[in-house]
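Here is the structure we will look at.
What follows is chain A.
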Amino acid sequence: ADTIKVGVLHSLSGTMAISESTLKDTVLMMIEEQNKKGGVMGKKLEPVVVDPASNWPLFAEKTRELITQENVDVIFGCWTSVSRKSVLPVVEELNGLLFYPVQYEGEESSKNVFYTGAAPNQQAIPAVDYLINDLEVERFVLAGTDYVYPRTTNKILEAYLKSKGVSEKDIMINYTPFGHSDWQSIVSEIKAFGSQGKKTAVVSTVNGDANVPFYKELGNQGVSAEDIPVVAFSVGEEELSGIDTGPLVGHLAAWNYFQSVYNDTNNAFIDQWHAYTGDDKRVTNDPMEATYIGFNMWVKAVEKAQSTDTDKVADAMIGIKTPNLTGGTAVMNKNHHLSKPVLIGEIQDDGQFAVVWETEGLVQGDAWSDFLPGSKDLISDWTAPTRCGNYNTKTNTCGGASAE
Partner candidate 1 sequence: MNALDNLRETFRRDQVFDFMRQGTRPVLPGQLDSGTSKNILYMEDITVSFDGFKAINDLTLYIKTGELRCIIGPNGAGKSTMMDVITGKTRPDSGTCFFGQTLDLTRMSETDIATAGIGRKFQKPTVFPEHTAFENLELAMHSPKGPWHSLFTRLSGEQTNWIEETLYTVGLLGERNKVAGLLSHGQKQWLEIGMVLMQKPQLLLVDEPIAGMTRQEVERTGELLKSLAGKHSVVVVEHDMEFIRSIASTVTVLHQGSVLAEGTMEQVQNDPKVIEVYLGE
Partner candidate 2 sequence: MRDSTFKSAFSDRAAKTFMGVLFGATLLVTILNQLFPADSALHVSAYTVTLLGKYLCYALLALALDLVWGYCGILSLGHGAFFALGGYAMGMYLMRQIGDRGVYGNPDLPDFMVFLNWSELPWYWQGFDQFWFAALMILLVPGLLAFVFGWLAFRSRVTGVYLSIITQALTYALMLAFFRNELGFGGNNGLTDFKDLLGFSLQSDSTRVGLLMATAVALAGAFVLCRWITGSKLGRVVLAVRDAESRARFVGYRTEHYKLWIFTLSAILAGIAGALYVPQVGIINPGEFSPLNSIELVVWVAVGGRATLYGAVIGAILVNYGKTVFTGIMPEAWLFALGGLFVAVTVFLPHGLVGLVSENWEKIKARLNRNNKPSGSARPAEGDLS
Partner candidate 3 sequence: MLQLNKVNQYYGQSHTLWDIDLDLKKGECLCVMGRNGVGKTTLLKTIMGLLPVKSGSIEFNGTDFTTLAAEERARAGIGYVPQGREIFPLLSVEENLETGLQARPDRSKKIPERIYELFPVLHEMRHRRGGDLSGGQQQQLAIGRALALDPTLLILDEPTEGIQPNIVDMIGRVIKTLNQQEGLTVLLVEQKLHFARATADRFAIIDRGSKVAEGDMGELDETLIKRYLTV
């Protein structure tokens, strides 16, 4: 073929369209840009966009379609973990290549998947560190939507907090259904929990649509960031663009990227995005950066391998470095996760974040959390001789499916 086909697997309809359609545009923008530069290995890139419609089995089906019918060489896609889980067996079976750009709960490492979003240790743990060290928080509310990502993250955080000497009764855990819209009782509970004298913060893994009513209720019940700051892992610029941020100033988010970071690469990226969408109000966000990094890494890897063959590209990927948008360099590690900086930002009234804290260097993404008993001993290393996503350092075996 004289083109290289790039699959784009993001929901354009259904509940997830709200987040995912931006990433589709990002990939298309990157492809356009790359083609202007002459493509990859002299070949033009050709996007193949499909709509898995926020329907998880459809993700698997579309993946199969992309790989076997459309013969794409790489797929950029998925947002929710469940969609990734649905796609995973298919890319493994057909030996495809998937770039997953969203923060997730970890506990996974596949030969065919590159995780460019944050693992829990690249988001949750630094955020809690910040709360403890800088804000002197002593009590924690772990509020989340009732599903795997928040549950896992909170499990990790609970273990981590306890290891830091926070006692059981200073941790309140609360789960809400998807799309929860009536936050009155929970906010009032949080308020009560927070007025016991010790500095309290909320660590929020509340997902998607539920955030708007949550923040609105916080504002209305007068929970200000000075009293009880909320640090969120799923609220970025995109989400804030749907909220009146006036009353939210000072609440926090932990990400690897903020639009407000000032440097030339980022400024150029933002300009490019505005030009591409024809809307200079459009914001950029962390999963976009993850897509950006993933895409650039893939391009480099293909050029390095001089092939689009999955195995060769996957091998070439490891160790690839590419500038990230916050001024540093992202590195792809042996475990298919990135090394990135972690930033903490405070919400400003213009819907942007002001960076108030930043890790010293890069944080290496950890596929297997050190704070979960089941995965303490696991590591992932896709280089020879280990070549294993879940290598048990105690028993020195490669467990489960990836053994083959």
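Descriptive notes on the structure:
Note that contacts are C-beta pairs under 8 Å (C-beta built on N, C-alpha and C of every residue); 3 or more make two chains touch, one makes a residue touch a chain; residues count from 1.
Picked so that all candidates are chains of the complex that A comes from, given by their letters.
The shown structure was predicted, so the numbers you read here are calculated from the model rather than taken from an experiment.
The candidate touching chain A in this complex, chosen from 1, 2 or 3, is 2. Interface residues of chain A, counted against candidate 2 in their complex, comprise 12-13, 49-53, 55-58, 60-62, 64-65, 68-69, 80-82, 85-86, 88-90, 93, 107-108, 146-148, 151-152, 155, 175, 177-178, 372-375, 378, 389-390, 392, 397, 399-403.
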